[in-house]
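Please see the structure below; I have some questions.
Shown here: the complex without one of its protein chains, the others still in place.
And then subunit A:
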Amino acid sequence: MNRAREELDRYRETLEEVSSRFVDVATKARQRREDPKPEPEVMLATSIGERVEGLLQVENVADRLEELEEELGDREEATFRIVEEVIKGELKVKGDLPLHKRIDYAVRIGLAVLTEAVVSAPLEGIAAVEIRERGTGHRVVDESEPPHEEPKLVCTECGKEVDPENCYLAVKYAGPIRAAGGTAAALSALLADYARQVAGLPRFNPDDFDHDLVGRYVEEVVTYLDKVGSFQYNPSEEEVELVAKNIPIEIDGEPTEEVEVQGHRDIPHLPNQLRGGALLVICEGICQKAPKLIKRVEKYGIDGWEFLEKLVNKGSDDEEEGEEEKTKIKPNDKYMGELVAGRPLLSHPSAKGGFRLRYGRARNTGFAAVGVHPSLMYVTKGFIVIGTQLKVERPGKAACVLPVTEIEPPVVKLRDGSVVRLDDPREAKELVEKDEIEEILDLGEMLVAVGEFIENNHPLVPPAYCPEWWVKEVPDVVKVIGLRKNLPNDVFEKLKDVPLKRLVKEASRLSGNGNNLDGFLNGPVKVARSIVELVRKEVIPRLSSPERMSVEEAIELSREYGVPFHPKYTFLWHDVKPKDVDELREALEVAGSEWGNLRVEFENDGEIKRILEDLLVPHRLEDDTIVVEEPWASALLAQLGYDPESGEFREQDEDLDYLLDYLVIRDETCRYVSKLAGFPIREKAPTRIGARMGRPEKARERKMSPPPHVLFPIGIAGGNQRDIMKFHRGESEDTDRVEVCYRICPECDRLVPYRVCPFCGTETVQYCNRCDEPADECDCEEPDPVVRADIERNDDPYSSLPVRELVRRAEEEVGTTDTLKGVKGMTSRLKMPEPLQKGILRAKRDLFVFKDGTLRFDCNDCPLTHVRLKEVGLTPFKARLLGFERDINGDPVVSEDQVVELYPQDVVLPRKAAEWAVRVCQYLDDLLRKYYGLEPVYGVEKPEDLIGHLIVTLAPHTSCGVVGRVVGIADINCWYNHPIINAARRRNCDGDEDAFMLLLDVLLNFSRLYLPDKRGGLMDAPLVLTAVVDPYEIDDEVWNMDVCGDYPLELYRKALEYADAGEAEELIERLEDRLDLPRGLQFTHDTEAIDLGPTVTRYSRLEKMEEKLEEQLDLARRIRAVDESDVAKIVLDSHFLPDIKGNLRKFGRQKFRCSRCNAKFNVPPLSGKCPRCGGDVLLTIYPATATKYLEPAKRLVEEFGTHDEEWRTIASEVELLEEEAKTLFGSDHSVSLKKFFGET
């Protein structure tokens, strides 16, 4: 324990030290050159409070938050206190603020704390928090003099003073509130209401208005669902109405969609468009999270939220309905919605042949990632590969898939009729390559961690019977049976519940002084002891490696002790009928007379073959004979109650006959077979999980389109490519005007749009373009910091941008390049360009810059807690350097085969990313050496050199980077992260993708000044940086990840009873139990290798839509759990038909664009040429685009259509659309369809 603590401390110190060393380098560098600020613009934060300060650019929050947390012992409560103190003016976060600003800051700070200050929702998700006048919705501001002790509220519309009693509070949400998540979004409304109460404002009442505000909310939700999309939770109209009527603050929002309401229009203080952010808060926040919200309302005693009760009770009505179903869960087809053409369905909901649920967490699963057998990846023709997202039936909605070898593989039927279990992925690969597989009878097991059920609050469901469960129950079964056989009933009753371990101990103690015991106990205990001895000596050793247990041993154990039959040899009896069992018994012929040396034959009639296929009994065909060989022959015969010595079936007791008949009637085949066999046979696949392919896995450099080398505006002067060099060399005839920041070098006396003049090193001066005065002396209401400058060709030095001179200067310093792609114009507020030197050096390494000045690489997240050194290119030596001194067994690391536990911020990069990162490091070294005149720091030449280096990981929609450490490279097309660093970004592994950058790149090249000046511009930018992750301050979803080495028997029992997931919390160790010291984590299943299996999904490898679809349907035909006609129907309904319709109808109202300058036109220019530059005008939707799915749609109908009514309607729809296309475009265009397919 101590060592673990020390190791972790050392790890954290290293991260911190290295980070601050890099900050020093970057500070030194930036002071020397033209960067927008003379120091790194990313703030290193160590706590939530500091991150809040960095994110919102406020002060005094971190210390106060820490004090309050200490005092109250609860961060959330502290948050409410902070809100209160900010509004009362006791905590000054930005000097003296008027009341409306204090409220605004308070709500944002509150939301920031609740979201761990990682996401940008507090910045971007709240457009404004406004005091408004009752009845009119006019904005009201506090115009009192500092220090604003008594607010003086004034209406901004009419300028009159307003009584606070006549006001209410409104929060105007924006789209990015989505990033906060439902709970935090709902809490933001609660925080705002708390703020309102502290400020002493009355509650919002929709009835104050002349318009029907309540109806407006209802219409908006309805319209959103109809025209835009859906929410995670789609509340009923009554629910929306309930919220709208009772919510004590106004939930307003910016327009996020072009769609407008039709009914409740022209309400003066509201836009006519839909307010996506506001709707999100209502639907996914308040309605969906009402139960969570209500807890807070009660805890903090906030009045006015009593209506939540009704929302919650409404939910519980549904649950009551669910009560009956509790013993059995229903198939759920939600995941099938929006099936995309080309992304295959793997199994219908709970279908026979679908994934068999097995409980467990491998070292590369958990946290919304599940394990499948690598053979499955091949069998699906490589559609499902390492890191592919699956949409699943349960327990959650989506998960990414990873290879795990310690679970059961898929079972397939080959072209020659034989049925094989694909334990060996290499064999699977070969069979697929040779196209030997005719049908995929079963997808094999899916490994799902119990923590997933807890997180999703999904009732436990019975899992596959598996060796780890068997091992837990066998000793106890042997004990109980032994005791029952040998002891009188009353004694048996006393002893049967004593755990085996204690019994062993007691028995040996008592037997030591047996003479002193009274006769009664002596006898039974003696017997008990001998039984226990037997278990210990005979049974337990055999259980040491359950996977390798032979069929003879398994049969012997079961026949001798009546223990459940070993899962490896158990067939799927619940998938056949009792009469099928009888049929098998009647039809079989056996060769051989001892266990382990038998062979079963059947005449090949279709029925028997089907039964064996349903049971998943491996077999092959010899002419017209079905042959089952060992070990399956013995396994099958033992379960059918056959005795090889006598060559007969076991005789059944006569009084059993009645029971057997009963079981036949009830179709309880498993129990029926158990009776025949004479020992229990458990259900092998009681729960099947339906799934389809979601998003493909991904590992790709991020490129804007078109991708620039440098953020430097060149307009159309560089041609279509925006090539600055082309202009520089004079090859481009065009010139242009671009907007840059209006800075003048006082030395050179001309426009130089940098902080420091690159020619003379003088600090430049910012001017206002409105008044032409230096910014410090400008009195304009809205100063304009930007000037429109001609690219060269201008006599006026204040409005011409000396591009050629800047290029020459850069070339002198860092050399030259053939092409240097800039941007058309800058989108930032100040429009300060990047130094060209950076671009040249990037161009040399073929690197493209992102909008914030950094270089990014995107990968899909996959979890990893332990790694085998050789999987990721770690040598034992290097491993020890990185702090991996001992392996999971506590042995010193000396070999590449050992498995070590990762540290919380470790990541494994895909090779592709590593190769890219090598170039980035080289670029950064170039930059230090040639541009900043400093020593290089990386010295990296090959991917393995990256191991140990620090990167910054960043999730989209967030603003807080998290430092990570590279510990290896793997041949995969996604990346492995320790779940803790993943959760620190508020991400899980259900198919999300995140970006990484090199730490020094962020420090040197990122600037807030480059970010786009629009809503959401601050998202996806590393505004603050967490160097060391505190597991208490991460997304608590990961706290539910289980970290134990095995599950207790109790858990399996609970699962059979469909117990609530909450009951499992007590039974297994989760990360939450280890937040203090998140080391020593364990896993239940190992895998041969974390990179075993195909890496690039076939979906991405196939280029043509037609091929993707064809393969998808081919797979549907082959998978037993999928009905191909249904797949075709769903593809048509959810993809093709809407697409064709949409595009056909968009064709006649489309926009147009210029091929040359990319200008957009709503109406086609009547001259036929671009009026701006004379370029050719193009369509934005072509006839071929509109009809590209028509041919495939027709083929689907022809091939898969049936006579059911739905199909007939679909067929008519397709016909009508074809007619529509024909009459719209004439007949020529349908001919060119084929050609279109050929070309795309």
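Basically, contacts are C-beta pairs under 8 Å (C-beta built on N, C-alpha and C of every residue); 3 or more make two chains touch, one makes a residue touch a chain; residues count from 1.
Here is the rule we use: contacts and distances are computed from a predicted model.
When the listed names "Phenylacetic acid degradation protein PaaB", "Aminotransferase", "Lrp/AsnC family transcriptional regulator" or "DNA polymerase II small subunit" are checked against UniProt, the chain not shown comes out as "DNA polymerase II small subunit". Considering the whole complex, the residue from A:76, A:143, A:157 or A:260 that touches the absent chain is A:260.
Only one of A:145, A:161, A:226 or A:622 touches the chain withheld from this view, namely A:226. Listed residues A:656, A:760, A:881 or A:1216: the one in touch with the omitted chain is A:1216. Remark: the omitted chain is touched by one listed residue; of A:330, A:537 or A:1149 this is A:1149.
Against the chain not displayed here, subunit A makes contact via residues 215, 218-219, 222-223, 226, 237, 260-265, 272, 1137-1138, 1141, 1144-1152, 1161-1168, 1171, 1177-1179, 1182-1183, 1205-1206, 1208-1209, 1212-1213, 1215-1217, 1219-1227, 1229.
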